[in-house]
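This structure is in structure tokens; I'll ask about it shortly.
And then chain A:
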Amino acid sequence: MIVPMSHILAFSGAMFFMGFACVLAQRNLIMILIGVEVMLNAVGLTLVGASALWGQVDGQIFVIFLMAMTSAEVSISLAMVVYLHRRSKTLEADAFSGMKG
Partner candidate 1 sequence: MNLEPITFPWLTLLIVLPLLAAALSLVLRKHPVFSRWLALGITLAVLAITIGIFIVADGRGGWLLYEDYPWIASFGIRYTLGLDGISLLLVLLTAFTQVLAILISWHRKYQMAVFYSMLLFMEAGIMGVFLSLDLFLFYLFWEVMLIPMFFLIGVWGHERRVYAAVKFFIFTMAGSLLMLLAIIALYLLHGQQTGDYSFALAALKNTSIPPALEPWLYAAFVLAFAVKVPLVPLHTWLPDAHTEAPTAGSLDLAGLLLKTGLYGLIRIAFPLFPEMAAASLPLLAAFALFGIFYAAWIAYAQIDAKRLIAYSSVAHVGFMVLGLCAWNVTAMEGSILLMFSHGITTGALFLMMGMIHHRTESREIGRLGGIWGKAPVLSAFFLFFALASLGLPGLNNFVGEILILLGAFHANPLWGALAMGGVVFAAAYMLRLVQGVIWGPSEGRTEEITWTDLHPRELLILAPLAVLVLWIGLYPETFLAPIREPVRNLLEGASLVAMKGGLP
Partner candidate 2 sequence: MTGDDLAALLPILVLALGSVGLLLIGAWFPRRRTLILTGVGIAVAAAAAAAFYTPPVEEISGLYGSGLYARFFTVLWSLVAALVLLLSVRYAVELGFAGGEYTALVLFGAAGMSLLSASTSLVGFFLGLEAFTLVFYILIAFHKGDPLGAEAGLKYLVLGAVATGFMAFGIALIYTASGTFHLPEAMEGITAGARFRPIGLLGWGMLLVVIGFKVSLVPFHLWTPDVYQGAPAPVAGLLSTGSKGAVFAALVTLLAGLPADRSDLIPILWVLSAISMVVGTLSALRQDNVKRMLAYSSVVHMGYVMIALLSGGASGGRAIVFYLVAYAAANLGAFGVIASLTGAGGEPQTYDDFQGIGWRNPFRCAALAIFLLSLAGIPPTAGFIGKFGIFYAAMESGYGVLAILGILASLISLYYYLRVVVLMFMTFECEVDHARGGISEHSALTICLGAVVILGILPGPLLDLIAALFS
């Protein structure tokens, strides 16, 4: 393997946490979803790297699953975003706080 696994892990880890940071920091729903997407892609990277490390295709197959799943999730997310926007004319995540306590 040309790139050591530790590098891949470090990189994808960083990417993952950057995505998570995005989720935490951003207030806009779209941006939050983008953050999630980044996290998932970091996972894909790790899986591919590990797959190469172990010389198996299992990891890569899993990446395919992941992508399929992600697309499903994104479609639902976007539907939700549209629905919410139509209802309340805002995409501020924290605007939806009708329930608490």
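In the analysis below, contacts are C-beta pairs under 8 Å (C-beta built on N, C-alpha and C of every residue); 3 or more make two chains touch, one makes a residue touch a chain; residues count from 1.
In picking the candidates, the idea was that all candidates are chains of the complex that A comes from, given by their letters.
Quick caveat: nothing in here was measured; it's all calculated off a predicted structure.
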Revision key, fill the gap. The sole candidate from 1 or 2 in contact with chain A in this complex is number 2
Practice item. Flag every residue of chain A that touches candidate 2 in the complex, lowest number first. Key: 5, 9, 12, 16, 19-20, 23, 29, 32-33, 36, 39-40, 42-43, 46-47, 49-50, 53-54, 56, 58-59, 61-62, 65-66, 69, 72-73, 76-77, 80, 83-84, 87-88, 93, 96-101
